[in-house]
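All protein chains but one are shown at their positions in the complex.
Order of writing sets the chain letters: A, B and C. Residues in each chain are counted from 1.
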Amino acid sequence: MLALIPALPLAAVAVNLILGDRLGRRGTAFLACGAVFASFVLAALSVIHLASLPPGARTMVADVYTWMRVGDFKVDVAFLLDPLSSVMVLVVTGVGFLIHLYSVGYMAHDASFRRFFLYLNLFMFAMLTLVLAKNFLVMFVGWEGVGLCSYLLIGFWMDRPSAARAGMKAFVVNRIGDFGFLLGMLTLFAWTGSLDYERVFAAAPIVFHPGTLAITFATLALLLGATGKSAQIPLYTWLPDAMEGPTPVSALIHAATMVTAGVYMVARCHILFTMAPFSLETVAVIGAATALFAATIGVAQNDIKRVLAYSTVSQLGYMFFACGVGAFGAGIFHLMTHAFFKALLFLGAGSVIHALSGEQDMRKMGGLASRLPWTHGVMLVACVAIAGIPPFAGFFSKDEILSAAFASGHYGVWVAGLLGAVLTAFYMFRLYFLTFRGSSRLTHEAEHHLHESPAVMVAPLVVLAALSVVGGFVGLPFQEGGRRLTTLEGGAALERWLAPVFGEGGAAGASHAVPHLSFTTEWALIAVSVAAAAFGIAMASRAYAKAAGEPIAEKAPRLYGLLEHKYWIDELYDTIAVRPIRALGDVLWRFWDEKIVDGTVNGVAYVVEWASAVLRVFQTGFVGTYALFLTLGVAALIAHYLVR
Amino acid sequence: MMHDIPLAWMLALSATVFVIGVVGVLVRRNALVIFMSIELMLNAGNLAFVAFSRALGSLDGQVFVFFVMTVAAAEVAVGLAIIVNVFRLKETIYVDEINLLKG
Amino acid sequence: MNDFPWLSWLIFFPLISAALIAVLPGTSGRTVKTLAAVCSIAEFLFSLPLWWRYQPGQPGWQFAEQHAWLPGLGATYHVGIDGIATLLVLLTTLLTPIVVFGAFGSVEKREREFYALLLAMEAAMIGTFLSLDLLLFYVFWEAMLVPMYLLIGVWGGPRRVYAAVKFFLYTMAGSVLMLVAILWLYLHQRAVTGIPTFALDAFYALPLSGAEQTWLFLAFAFAFAIKVPMFPFHTWLPDAHVEAPTAGSVILAAVLLKMGTFGYVRFAMPIFPAASAAFTPWIVALALIGILYGALVAMVQRDLKKLVAYSSVSHLGFCMLGLYALNAQGMAGGMMTMLNHGVSTGALFLLVGVIYERRHTREIAEFGGLWKVMPVYASIFLVVMLSSIGLPGTNGFVGEFLVLLGAFRHEPWWAIVAGLGVILSAVYMLWMFMRVFFGPLTHAANEKLADLTLRERLVFAPLLILIFWMGVYPQPLLDRAQPTLDRTVALVKQRLMMGDRITRGDVARPGVSVAEAAR
Partner (left out) sequence: MTLALFAAFAALLVGCSLMVILHRNPVASALFLVLAFCSLAGLYLLLHAEFVAMVQVIVYAGAIMVLFLFVIMYLNLRHDVEQGIAVAVRRGAGWILGILLLAETVAFFKGRWAEGPVSAPDLAPVAGNTQAIGQVLYTRYLFPFEITSVLLLVAMVGAVVIAKGRGPGLHPAAPAADAAADAKAAAPDHAGGEA
């Protein structure tokens, strides 16, 4: 039954392929959305069933068949549902379904409508396989599958060369990450003799000595994979370019689901990471650095989708450093809430773009609040949520992360997180004011076509908005009886739900539980983070509410230039990696293949030719010379016998 | 006859004549003279044959000389025909002026 | 079918049909084509029972036949089959009909000789896989060259003569050395045991000193290295591929290159285990260089076929790495890579052939934005390309992963270097795919390109099915090849008592043996 969840989208892909155009637009839409909805229902049912199981034994397993068995290496295609993957599967299918619905409206008049949903369903299959995998190899299948789908979807509008290049960049950078993931898997197998989660995590404490090279290498390799997929510091450059794809794609893949795969993997291997303190520290540092770094770039972007892209990178940074400080639960919680409001932001931006028939530059927007009421409403909710204003979802998850960071003594990380929060609030509201408030800078014909998005697009927006508001309460510390919100102790509902997986208070995992803060510090932290958010919003409104220009550009042109050009990271990567490799290839081909190897071979041929030319000289044609050599030979022969 | 000539002397004579024939072939430019030197070499061979046949008391040597002669005759016939033709073609029978088979 | 000389029938049926086609009175193209198609499909059907009648577990050669051939020398016509040979023969018999169908559109001049040569080559290849007598093997090994040489030389591209001669000389230089080694072995065998024979089993059992093994191994390894082709000896491959007709280069890539790796597994490793193990670092080094070198150079190619040719160098570098990881996973991975390379690179060459037929050029710059014009072709190209770069779910991944696994267990940094190859392969393939299929339609000539005809789709159907079947459910293939591979690995290891260095999994940790704990 568990295997059905990924199988449904795959079946939809197959049907889509077989029936082809006979399916028609309506048919494709129903098929695609129906399949995803069905897997959502299935997922919900199995999660409910899972909840009914006693806390200790909350796992559902579905072994399908043995994929490979060579010598002592055995791996099966198998699926596992446990609290951690249940959260993921619900998010993926839920948000996924909403985005499918939205796409029906968004892509309504696109030529290759069917092909779009073909890829979307393929993506859902890959993502669900990744999330529900029971061993690393099946996860890797999903891992690369989503990489492929993101490549196809980014390059969906094929005739735009920039889209094709962005697609390729995404796939290659992901592939570098996958290389790391692969190495991590190989180390795990070499040491624990299996790739199955359960066996690996059981054998790990016995096989690996905490902090030794082996486990650090394995976890760092896995981390490289995670940074590749979740666009963290070294390998994040592909995500902003991935905005070339249609907006629903950005929403689904580059906000809600795929990019969170890295965080999920780190959370899944929390036992390994806690055994390698150095790696855990790296996760925290990378997370914090990315959070801050991406936030700064986000401030200076003019393309509405690029702002959101950098915002995603930054929020992922938060999730990473949540795991880095040991608060895996908080990380997953933020992952869930982020999925809601980030998807909402992207879809909202999508409906804005849809309304302005393709315009993405914020400098050509403004004053849309009145014209696009629904979009404006949901976007406002999303901005407030992401900024972290209570009672919205963003506040709860981000606050938990910051307090965990503070509690576990990572003060540097906490400060970075706080600064990030300020910047997040700032650029989100900059986006809000530039798009919805102020004077309308629309071009005439954009003005002319301006229309609110159809119902099929607005409905998912509203649902997501609701989730963004309600989502936070999952984290509230409900006691069994649901008593008033008095103390933050007792752990949030989600924490307790994830406890069996993360071992807080559950199994004797080696992971150090995050120490509980005293009551007063808890509240103090909440106040500080809310203040930070409010400060960010204030700064943004002062700068952008009324004035049309770009205040930062006037005050600090050089800084603004730096940020706008994304610190020239892309150009840096290009010069240190892409160009030298291509040059190396050229040198190897031109010099080594053509000169050296072929040179030697042709050289041998030339020597033979030269030798034969020399010998031809002796063929003078005069009988006399031949006779001379003949007798010379005879004389030599006789001499030989004389001497012997 | 009293006692015969020792074999070694005969062979020495045959060798000398053979060498003279070789020198003739190498030195002379006239194809015909070369031809004659070849005849000399052949006859040196015959002499050795007869000497051995005499020494070993078997007639095979002499029979062989007989065959050598037939071959020599055939060779001369064809050789001279060729020389005549070459003369017609090139007006010369000097060996170092004929290089039709140049490689 | 117990006494029916089945393997001999497999070898000589294509030969007979080749002769039939060559001699056929009717000259019309149609009859020649249909006959070639029928014969190649018949050959495939004959070889199919190999799949289920071959018992993997049973030791020794199956369906063996032995007849006197050169009694004086002690060389017998001895054929038999084991796990690897079954799979490779099936690969050959599957690909030949596909190539014959593929060639219907492209070959115009002298079709009769073309198809006759193709079938003759199939016979020679199957002969090489099946022969258990070293002399017989050598005869088939050389016989294989002639048809390929003619295919490239007659039906090839502009510089076909140069390419054909280079191909022939390269392989000949190697195999001549091998002949010397075979003869030396034969004489040594006769001196030691007194029975003059070329039988493979005799050579398996023949005790050889270290120095002897080294030199003989070098001779064999050199011959097979050229065939594989391994790094320094590969320059004949791009030329041969660029100039060969589509059919020729498919067969060349799909099967002929496997002769090299097959040679290592069947001959070089079992007969000279000590030398194999001693030379492992060298061979692995060359393999690793081959992987990276092939990928890097493929990246900058302007000609599609050259790109795919250099990718073959990279893939076969993987295969050799797998074989010389000297453990079960590595060998199985090497074996799978051989089959995958046959399927996916064969398909790639067919695909390049399709656009070459339409546009008569292979320059990547000439194409652009083909997806809109030829969607079906583009999607098939996409799937085959993904299998070539080893996307999980396709056949490429299974082979690649097992090779990396085997290499890692033997020496971790091998897998790390080989892993870079995984990234580079994605780079050059995707970059090519982007330039050919994505972007706007730059060249006017591309606008009216016709998409794949039904015939062409039929040609690719079996290959696509294979790509997914081998990717999703490779177990039957692994089971068949496993016993033979294990025997070879055991042979090499047992002679040297050399365990894998990284087998923490197997090696008992202090107190607790992890493998058991992990089970």
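A few points about this structure:
The rule is simple: a residue touches a chain if its C-beta (ideal position, glycine included) is under 8 Å from a C-beta of that chain, and two chains touch if they have at least 3 such contacts.
Quick caveat: nothing in here was measured; it's all calculated off a predicted structure.
For the chain that does not appear, the touching partners among the shown chains are A, B. Think of the hidden chain as still there; on subunit B it touches residues 1-13, 15-17, 19-30, 32-33, 35-37, 39-40, 43, 46-47, 50-51, 53-57, 59-60, 62-63, 65-67, 69-78, 80-85, 87-89, 91-93, 96. The omitted chain makes contact with subunit A at the following residues, 624, 628, 631-632, 634-635, 638-639, 642.
The rule we apply is simple: only the chains that are shown with their structure count from here on.
A separation of 99 Å divides the Cα centre of subunit A from that of subunit B. Residue positions of subunit C touching 2 or more other chains: there are none.
None of the residues of subunit B touches two or more other chains. By the touch rule above, subunit A contacts subunit B in their complex via residues 616, 618-624, 627-628, 631. Across the interface of their complex, subunit C is touched by residues 65-73, 137, 140-141, 143-145, 148, 151, 155, 158-161, 163-165, 167-168, 171-172, 175-176, 178-179, 182-183, 186-187, 189-194, 199-200, 202-203, 206-207, 581-582, 584-586, 588-589, 592-593, 597-598, 601 of subunit A. On the subunit C side of its complex with subunit A, the touching residues are 166, 170, 232, 234-235, 238, 293, 296-301, 327-329, 332-333, 369, 371-372, 386, 391-393, 397-398, 401-402, 404-405, 408-409, 412, 415-416, 419-420, 422-424, 426-427, 430-431, 434, 437-441, 472-475, 478, 482, 486, 502-506, 509, 512, 514-515, 517-519.
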